[in-house]
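In this view, the complex is presented without one of its protein chains, the others remaining in place.
All chains are identified by letter, namely A, B and C, in their written order; residue positions are counted from 1 within each chain.
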Amino acid sequence: MIKVSVLGATGYAGVELVRILTTHPEVKIEHLVSNSYAGKRFSDVYQNFTNILDIMLESLDVDTIAKDSDVVFTALPHGVAGQIVPQFIAKQVKVIDFSGDYRYKDKAVYEEWYGLEHASPHLLKDAVYGLCELNRNTIPNTDLIANPGCYTTCSILALAPAVAEKIIDFNSIIIDAKSGVTGAGRSSALDISFCECTENTKAYKVAEHRHTSEIEQELSIIANEQITLTFTPHLVPLKRGILATCYANLIDEGISAEQIMDIYKQYYKGERFIRIYPNGKLPETKFVAGSNYVDMGIKVDKRTKRLIVVCCIDNILKGAAGQAVQNMNIMFGIPEETGINNAAFYL
Amino acid sequence: MIKVSVLGATGYAGVELVRILTTHPEVKIEHLVSNSYAGKRFSDVYQNFTNILDIMLESLDVDTIAKDSDVVFTALPHGVAGQIVPQFIAKQVKVIDFSGDYRYKDKAVYEEWYGLEHASPHLLKDAVYGLCELNRNTIPNTDLIANPGCYTTCSILALAPAVAEKIIDFNSIIIDAKSGVTGAGRSSALDISFCECTENTKAYKVAEHRHTSEIEQELSIIANEQITLTFTPHLVPLKRGILATCYANLIDEGISAEQIMDIYKQYYKGERFIRIYPNGKLPETKFVAGSNYVDMGIKVDKRTKRLIVVCCIDNILKGAAGQAVQNMNIMFGIPEETGINNAAFYL
Amino acid sequence: MIKVSVLGATGYAGVELVRILTTHPEVKIEHLVSNSYAGKRFSDVYQNFTNILDIMLESLDVDTIAKDSDVVFTALPHGVAGQIVPQFIAKQVKVIDFSGDYRYKDKAVYEEWYGLEHASPHLLKDAVYGLCELNRNTIPNTDLIANPGCYTTCSILALAPAVAEKIIDFNSIIIDAKSGVTGAGRSSALDISFCECTENTKAYKVAEHRHTSEIEQELSIIANEQITLTFTPHLVPLKRGILATCYANLIDEGISAEQIMDIYKQYYKGERFIRIYPNGKLPETKFVAGSNYVDMGIKVDKRTKRLIVVCCIDNILKGAAGQAVQNMNIMFGIPEETGINNAAFYL
Partner (left out) sequence: MIKVSVLGATGYAGVELVRILTTHPEVKIEHLVSNSYAGKRFSDVYQNFTNILDIMLESLDVDTIAKDSDVVFTALPHGVAGQIVPQFIAKQVKVIDFSGDYRYKDKAVYEEWYGLEHASPHLLKDAVYGLCELNRNTIPNTDLIANPGCYTTCSILALAPAVAEKIIDFNSIIIDAKSGVTGAGRSSALDISFCECTENTKAYKVAEHRHTSEIEQELSIIANEQITLTFTPHLVPLKRGILATCYANLIDEGISAEQIMDIYKQYYKGERFIRIYPNGKLPETKFVAGSNYVDMGIKVDKRTKRLIVVCCIDNILKGAAGQAVQNMNIMFGIPEETGINNAAFYL
């Protein structure tokens, strides 16, 4: 059994992670840490876990947790993670970090987009960007996984094959993404209160969202040249799910949707969690919500010679907790789909 | 492995059942029958099952299904079930039926509330009412389980201990129930279209809903006298979940909430899926949605000497598909929680 | 023109009031007061008012406001209202107060249910409880209207005719009410955040909600005897609307729904905003949301000899801002429906 602990267990990514871990056949939960609720039972905060996981929430005690854990999941705010994670790495404990702190190759990019000094930049070179489908080979060789962002996972996977095969003009990429409200985390901010969100749709942080830099970094690595793109996040009134509509001009104006689907299928050959839809079908967030799947539909706008890829994930599963478990499975050499193998809720 | 087939696999109760069965460790799915979609793949109708369950949907062929199945789940309209079920029983195949057709001891009660003649009343005496917590002992001894209704499961379990212990006036029972829209089934009726349902709440079939008779039958058996009660269903704008607020006058005006909680805890001692909340806490539908749990909070209105029990279930799980699997587990002698052991989604 | 000012203009009741006042043909808005947003424009806080009402929000200056206003609407927290309102009354300015502070005849009842000392109990005897349909005659004769609560308005109007005509057992009254989330006000509390509320239903403050005492006071006045009842509030995932399902045992077991409808129609004869539904039809919140209407459906449960009245209002209109304007119209002798005459949104 893999002994795991979770820091930040009562946020939305945290509780989803715990939900998966309670049914994961190879996992034993050792410690759950919560600053806000230390001293309460997990099932006092999330009553749905009554009789299922009544474990006590703790304050952070690095020594104890490091001693008892094979791997620690850190679902902490950026900046905070950068201070805590090195303490576990120093004790040879594996860390899967949910924050943005270890996702960048270049600390200057991080510091520009996050507006703060990095607390532990020496770890950046060893950290592996845990987008499993792209970096599966290096994930087992590190102790520090930078678990990707939700918008990022969806956008990169939607565009990676087109970028790798250079079928699109890299200067023409536009990603228009729609996210559910869990993406804002468990928070009491007025703008995510029920009456402000329901029956509403908005764009936000247009041309300024941090995930832009993360998407650009990873696609640039694939392209082997610098890609700059437009990324627009939107908030739609649902809990879970991201749908990213990705646009780019096709280099070869004669290429068909079927040909592009073949490129995508080849690129993602053998990938358990990637589903390329047949021609004429498009994914919807309800086909992935509650699961670790990544669903894509491909369309060619023949009139404008544009590729349109519609891609859906569950933002707190494949976009956070599910991918974290997928990373753990790869790190520990167990079948990648263990514990995250279920179909979406649909209802 | 238990070989199972599902009739009516593409309705909402059907798809939830299939979702559970795909991850149930002791089950092999043999046939999925759908009148509407025969000839298509299950994953064509529910794209969330792509690569998970791509099995072909079939028309009904009783002989083949009976030959290949240890148990058949029939999620068919009432009236239709009454015609199909006997064909499987005649072939010694176990049946777990989701309709109202086999829930009544007295066919006259069925015919009055359902407004049609019963097609196979000879089976009523052998059918067991599959409310697992109440009839666990007789479930293994029958081939025909009448899986209870959703409102019914929630209401009966909320009141059974109070009725059994005769702490309430049986003439004073009022059940005010609020249901999510999946309770109406997968249907294209105008009144369950999105724009008619969202941002709306309504009562319907007030003092006329069929489940009234089912609740009365079962509580009367427990009371060992005839109980007549008021049951009011409401539709609230969510997908899953029923919350029943149950009212009754207390016989002993001095009894405390804590004493009643003790009665409830004693009555449901050892029950895996029943959770009695501590004093001052109340269940919410999100604490059970996606799970097989039944959550109850107990309150005494001291000013009016009334018992108020708030009870929540997921209407398509404990109220349909989850309880059906619980029944199957009991019938086949495997641990009752197998495959339905997970916590609610919460999010 | 009636010169009006609003204290607490940026809460949900406040903004709805302002929305009505901007289109009211007999009103001139003088001052809008907001503690939180003084110094900003109203349209900075509510961008939907851009170019419609760009007036500056102010801090409270009693002298200026009193001098400039014929009537002041106070949408302030209870306790605070009790301190501010007397200052306007002392200056002979009419006040329509949204808080609970002046709704009680007996300050002891207020202090018990609200848990604080009343700051200005001397005003209680002059304040009129502004439930327009019941107190229309005394409203013009006071300077201080205690605008009723939302649950209260819905519950009292649903039961008043049955109580007045003594057709029900006063010891048997149960009110099961379902409210939209605007009822919680504009707040950033975690439990009304989108992800905690959507797809959820819960009961809260069972047998303890303050509005119980207000309902009891007013129904007791009508009955001319003390009525004690059970009131259970629920939160359902919509913005606007209350649906109250009211139960009581019928004294005359032979009385029909039609006869009771006649009693209700007679009682509310000539009332512009009361709609008694024809037999077999029931109100839904979408039939009143966005309007000042009060819709009622009447049902007799013949099997249990119970009256069931289903009543719907918009909680922030007839339950707050709409009724406040109705009160103002009566106070100033203009047609009662002025400015609040529109049909519900439905969509």
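Annotations for the structure displayed:
Everything that follows uses one rule, which is that a contact is a pair of C-beta atoms (placed from the backbone, for glycine too) under 8 Å apart; a residue touches a chain by one contact, two chains touch by 3 or more.
What you are looking at is a predicted structure, and each value in this text was computed from that prediction instead of being measured.
Contacts of the undisplayed chain with visible chains (whole complex): A, B, C.
Interface note for the absent chain: among A:Val80, A:Val236 or A:Ile334, the touching residue is A:Val236. Among A:Leu53, A:Ile263, A:Val294 or A:Val310, only A:Val310 touches the chain that is left out of the view.
Only one residue from C:Gly8, C:Gly290 or C:Gly322 touches the chain missing from this view: C:Gly290.
In the full complex, chain B contacts the hidden chain through residues 12, 181-182, 186-190, 192-199, 237-239.
The omitted chain makes contact with chain A at the following residues, 171-172, 174, 176, 178, 180, 195-196, 198-204, 206-207, 228-230, 232, 234, 236-241, 243, 245, 247, 282-286, 289, 297, 299-304, 306, 308, 310, 347.
Counting the whole complex, the residues of chain C in touch with the unshown chain are 12, 15-16, 19, 22-23, 46-53, 182, 198-199, 239-240, 272, 275, 277, 281, 283-284, 286-288, 290-291, 293, 295, 316, 341-347.
We adopt the following convention: only the chains that are shown with their structure count from here on.
Same-residue interface: chain A and chain C share over half of the residue numbers found at their contact. For the pair chain A and chain B, the distance between C-alpha centroids works out to 36 Å.
Here the CA centre of chain B is 39 Å from the CA centre of chain C.
If you average the Cα atoms of chain A and of chain C, the two centres end up 46 Å apart. Each of the following residues of chain A touches two or more other chains: 12, 182, 198-199, 239.
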